[in-house]
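This view holds just a subset of the chains, kept in their places.
Per-chain residue numbering starts at 1, and chain names A and B are given in the order in which the chains are listed.
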Amino acid sequence: MYTLGEIAKFIDATVVGDSTINIESIASINIAKNNQLTYIATPKYKQALITSKASAVILNKELLDDCPTNALIVDDVYLSFAKITHYFKKTITHQPGIHPSAKIHNAIIANNCVIGENVIIGNNCKIGANSIIENNVVIGDNTHLHSNVAILHSCSIGNNVVISPGVVIGSEGFGNARDKDGCWHAIVHLGNVIIGDDVTIGANTTIDRGTLEDTQIHNGVRLDNLIQIAHNVIIGENTAIAASTAIAGSAVLGKRCMIGGMVGIIGHLSICDDVIISGKSTVDKHIKKPGIYTGIIPLMPHKQWQNVGIWLVKLDKIVKYLNIKLKKIKD
Amino acid sequence: MYTLGEIAKFIDATVVGDSTINIESIASINIAKNNQLTYIATPKYKQALITSKASAVILNKELLDDCPTNALIVDDVYLSFAKITHYFKKTITHQPGIHPSAKIHNAIIANNCVIGENVIIGNNCKIGANSIIENNVVIGDNTHLHSNVAILHSCSIGNNVVISPGVVIGSEGFGNARDKDGCWHAIVHLGNVIIGDDVTIGANTTIDRGTLEDTQIHNGVRLDNLIQIAHNVIIGENTAIAASTAIAGSAVLGKRCMIGGMVGIIGHLSICDDVIISGKSTVDKHIKKPGIYTGIIPLMPHKQWQNVGIWLVKLDKIVKYLNIKLKKIKD
């Protein structure tokens, strides 16, 4: 916990309002409450600013008139936000074996596991050898972690979950702010990963924690091997995703979807319930209607592809040329 | 081992035939033998049903007349199969260190390794630190596992094999049956992974075990990093596969193929010997002739792509329009 004045010093900001108030945590502008700090990096969220319940907002001076609460004025809002996240980072102590504060109910813990402070593990769980469960993780009943699994701090796993070897849950999201010199400043991701009941997760899959809110994997979801789930992604109930697919930050998937292998889903897109995406496709737009969607180049002999490829990149010019030609002939 | 009557109770099936016979294991319909149970989920395998040597078959009542042996009648065959696999799952006991029943011939075992019951490790092997070798795994001579490797139960690795850090061999296949409510029921994969001699496997690559039969990686195969090999895939001798490629379930690759990086191979396809697939392509059909095959979109400036993309999704309409136009003009 810091006062607003202390935070202003960390990021070299000008306080407009009460610098003595306490800031307990950071939240997104539309959900921030009392004793929380938020930020507005683009004027398109101006309406959310006007109605914000946050105790303070990091902003550019151009938006000051629309700020209903205390303000921290800076030049580069996103960079300032990135810097301030580091002050709210949870420090993890490393201790051998099982921390005495961990509550483990009738579970089998294989050897070389490290289990952190305040971890809770439910009934009939199995934790495979060489797995790491960091501080404050909560695991339900009948859940099975295979070997070499890493569950990072504060994440939560439901009942009847199976997690395959090499899975990483709660890794840092890939969020960085760039300064004037082109250098990146990491955002410390302060959200967690919340995994529901009856979920299975394949080998070496990675699930990043949310930036401020949580990445969510709902009940009954099936994830295959080597899948990447970025920060703040939400995956609806009973959706199944095949291997080597990557889902970018803040994408939202509906219920009962079936996503093929090696699909790429662009960030911030939403996919409605009951959508099927063919393997290797790229989801480059919102999907609002259930159905099957595809977007790949069919395989062909390489020589044929060389000929086709020449025209693929000129398709607009072909169409333009034809329009002119056909018009002329008509005339 | 269960009697057919016990199995019928597990999945709420009606027995037609002798409910006292013993079922030792489950096998595919075309190879199941005496004391084995099989299933037929689609009428297209009717011919295999008629000639099946299995002791019992799970089927819909519509196929009962074609069943030459004992039958278990259910509504949803695939779901019943998924449920029954759980009764044949091998339970793995977790013990620290090297199990006394393991036979290790003149090998170097680095520290924090866990080596299960009845494991056999050949001469001149090296097992890297923090690696896990589960029960009943067999490893040949001169094989080198790097650190953090997980070989799951009952898999078999040949001679002169190199396995890089973070590799997972024998993870569960991604097979699930869906019930009426849209919930997934995992199939326990009862096959293994069989890896031949002189194979190399790159870092963090994952190879799933087969559903009922084995996933096979034949002699001399080269696998790069972060590759996904799904259940029941067979990869022929001396085939080389570059990084981040994913091969879906039951695909069969021939000998001496060269598969580029980030290639996706759709499930159940077969590729003949001596095929080269360019990086990033999608194999969406069987390949029956050796040669080089490609299917990618060439890179272009984003603005050009935006113009091209508009017409790419309308290519069929362009062709149709032109056919009409050109016909009219001719007339």
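In the analysis below, a contact is a pair of C-beta atoms (placed from the backbone, for glycine too) under 8 Å apart; a residue touches a chain by one contact, two chains touch by 3 or more.
Computed from a predicted structure; not experimentally measured.
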{"item": "Whole-complex copies, counting every chain including the 2 in place", "value": "3"}
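Everything below uses one rule, namely that only the chains that are shown with their structure count from here on.
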{"item": "Centroid spacing, where centroids are CA-atom means, of chain A and chain B in whole angstrom", "value": "29"}
{"item": "Residue ranges of chain A touching chain B (in the complex, touch as defined)", "value": "108, 110-112, 126, 128-130, 146-148, 162, 164-166, 198, 200, 202-204, 220, 222, 224-226, 238, 240, 242-244, 255-256, 261-262, 279-280, 296-303, 305-306, 309, 312-316, 318-319, 322, 326, 329"}
{"item": "Residue numbers on chain B that touch chain A, as the complex places them", "value": "94-97, 112, 114, 130, 132, 148, 150, 152, 166, 168, 171-172, 174, 176, 182-184, 186, 204, 206, 208, 226, 228, 230, 244, 246, 248, 262, 264, 266, 276-278, 281-285, 287, 291-298, 300, 304, 307-308, 310-312, 315, 318, 322, 325, 329"}
